[in-house]
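Sharing a structure here in structure tokens format.
One chain of protein is taken out of this complex; the other chains stay put.
We just call them A and B in the order they show up, numbering each chain from 1.
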Amino acid sequence: MQFTAAQIALMINGKVEGDANAAVSSFGKIEEAQQGQLAFLANPKYEDFLYTTKASIIIINDSLELKQPLEAALIRVPDAYTAFATLLSKYQEIVTQQLTGIQQPSFIADSAQIGANVFIAAFAYIGNNVKIGNNVKIFPGVVLSNNVIVGDNTILHAGVKVYHDCMIGKNVTVHAGTVIGADGFGFAPQADGSFKKVPQIGNVVIEDFVEIGANTTIDRATIGSTLIKAGAKLDNLIQIAHNVEVGHNTVIAAQAGISGSTKLGNNVMIGGQAGIVGHLFIADGSKINGQSGVTKAIKQPNTTVTGTPAYEYTASLRSQALNRNLPDLEKRVKDLEKLVQQLLAEKITT
Amino acid sequence: MQFTAAQIALMINGKVEGDANAAVSSFGKIEEAQQGQLAFLANPKYEDFLYTTKASIIIINDSLELKQPLEAALIRVPDAYTAFATLLSKYQEIVTQQLTGIQQPSFIADSAQIGANVFIAAFAYIGNNVKIGNNVKIFPGVVLSNNVIVGDNTILHAGVKVYHDCMIGKNVTVHAGTVIGADGFGFAPQADGSFKKVPQIGNVVIEDFVEIGANTTIDRATIGSTLIKAGAKLDNLIQIAHNVEVGHNTVIAAQAGISGSTKLGNNVMIGGQAGIVGHLFIADGSKINGQSGVTKAIKQPNTTVTGTPAYEYTASLRSQALNRNLPDLEKRVKDLEKLVQQLLAEKITT
Partner (left out) sequence: MQFTAAQIALMINGKVEGDANAAVSSFGKIEEAQQGQLAFLANPKYEDFLYTTKASIIIINDSLELKQPLEAALIRVPDAYTAFATLLSKYQEIVTQQLTGIQQPSFIADSAQIGANVFIAAFAYIGNNVKIGNNVKIFPGVVLSNNVIVGDNTILHAGVKVYHDCMIGKNVTVHAGTVIGADGFGFAPQADGSFKKVPQIGNVVIEDFVEIGANTTIDRATIGSTLIKAGAKLDNLIQIAHNVEVGHNTVIAAQAGISGSTKLGNNVMIGGQAGIVGHLFIADGSKINGQSGVTKAIKQPNTTVTGTPAYEYTASLRSQALNRNLPDLEKRVKDLEKLVQQLLAEKITT
């Protein structure tokens, strides 16, 4: 698709300077962009590239004063970065909405209900009684097992596997390879040292406007639901165990793991590779730094913790710094020992 | 499927109180269950819900004394939780056994041997000389490469990929997206700084009654076999490197990683996100706490370790506590330094 400067200015509410018919068909960084590409300048650090870039259209801030005339068409807006992001979102929406129809071969059970304007790629598998809302986009190799429900405008990327009875809300995006609804890890120890499986008969419920990264795993509840609340954002390779609850707008970075039955409040932020043990409550607005290991509930909202076992951030930083200086501390103790021995020896001799 | 109170009582060896013809078709938590659902009461904390639940049938302990009459049919057993779990297992067995036949399109090599009562879903790929036992259930998108052997009653969930020549035992469950038999990570450094691949020509052997979670990776051996012994239970997103051995009934929590050639004994328990370096022996019954980093062999059975580098649990806890109090210890040293300086100064002045 090609867009002119005039069309783009309309989309982002900007003013064209230069050739309103200049046209672009893709995006580029200002320092690398070629003819036919659109770039933006937000960071003054990159201003020099404005005069050397080959981009055909450049979005710039209203406030920017040009040092020399430019060949490229300019679009002026109050905030170039925000306008550029808005433009990209609109562009991706257009591209996604154009994707419709059912490719063959795909497998769609007779009892499945499919909404309007849906895309189902080849090798997608739609089981019995699955309900798919309007504008849903299902990429190749997605598996929706029996009784799964998917809300309007949701995008399931290639190879997402959703086990039976799980529910996915509206405007959700799930990236490739993620598994939703596998059995929780529950085994009862037996007298002979072996383990007997505890059946996992709950499900996973993912509310609206959630985004989930690639190759993440969200296990079904033993009974009831593992719950990802509206607006939560999960990165790649995350483990969400059975019966966990993730609060509204909570953000979890890659490779973090949340153990069974832990409840995360709203607006919690969890760093990469952090771990939280089971059956804990984590208060709203908590921040858990990367690689931390949380072993106790966080009851006070807006607490930041770090380390393994995790505790309050500032205290933890101080301990970390001292820990690094342990050789120094040990030397001070050794010096003291010598001095005190000396004082004691003198006391005896005097 | 619907079951009556009389049928369920028979399955779990219980006594019906009330309407033996009351019928249910699904399960619910006692606090949320609706008409037509079966619930159980094991934890006395939830007893109040017994009188408010809408469940049609409730499994309760023999010993429970009712405070008021109930509309629901009751089934009395010695231990309500165990009876409920048993019921669920039987129910899931029935549901799974009913799943048979070969869906289209699937790909089954002419030379593959398929047992009786097998389910092969659409988009499953069965390579040359693959042998599949009786009652095996293969979900959509599973890939069994050439010469793979799968034992009776094994369940391979959606998108499990098994590389050539690997062997999977009887009564094994592998969850969605798990990869068995990818090449071990072996590269020989060359004089020019590049790396030359060491061919990985072994396989993976998974014995009977093993359960493996979702998106886990178990690499094939360089030569010989990476071995998961009978009864082991592995969670999601675990890394098992080449030539590792996992002992009988050993349990590994999510996101743990075991490096090449390490041998885990029997009944070992490994916490989430723990890591073990290569070529170690870990004795029977060892417990490795979550996020620990094990860098030395554990020779003494039933040892518990924690931390990175991991060492004996109680000692490690004491160090952790002191580490947390390092600012306090540092202050004590500073106070001592002042006092000793004072003593020294007085000595000089006297």
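A few points about this structure:
Simple rule for what comes next: contacts are C-beta pairs under 8 Å (C-beta built on N, C-alpha and C of every residue); 3 or more make two chains touch, one makes a residue touch a chain.
From a predicted model like this one, the values you see are computed outputs, not experimental measurements.
Considering the whole complex, the residue from B:Lys29, B:Arg76, B:Lys137 or B:Lys161 that touches the absent chain is B:Lys161.
Which of A:Ile8, A:Leu41, A:Ala83 or A:Ala121 touches the hidden chain is settled by the complete complex: it is A:Ala121.
Residue-level contact of chain B with the missing chain is found at 105, 107, 123, 125, 141, 143, 145, 159, 161, 163, 177, 179, 182-183, 185, 187-188, 193-199, 201, 215-217, 219, 223-224, 237, 239, 241, 255, 257, 259, 273, 275, 277, 291, 293, 308-309, 311, 315, 318-319, 322-323, 326, 329, 332-333, 336, 339-340, 343, 346.
The chain not shown here touches chain A at positions 27-29, 32, 85, 88-89, 91-92, 103, 105, 121-123, 139-141, 157-159, 173, 175-177, 209, 211, 213-215, 231, 233, 235-237, 248-249, 251, 253-255, 266-267, 272-273, 290-291, 307-308, 320, 323-327, 329-330, 333, 336-337, 340, 343-344, 347.
The criterion applied here is as follows: only the chains that are shown with their structure count from here on.
The geometric centre of chain A is 25 Å away from that of chain B, both derived from CA atoms.
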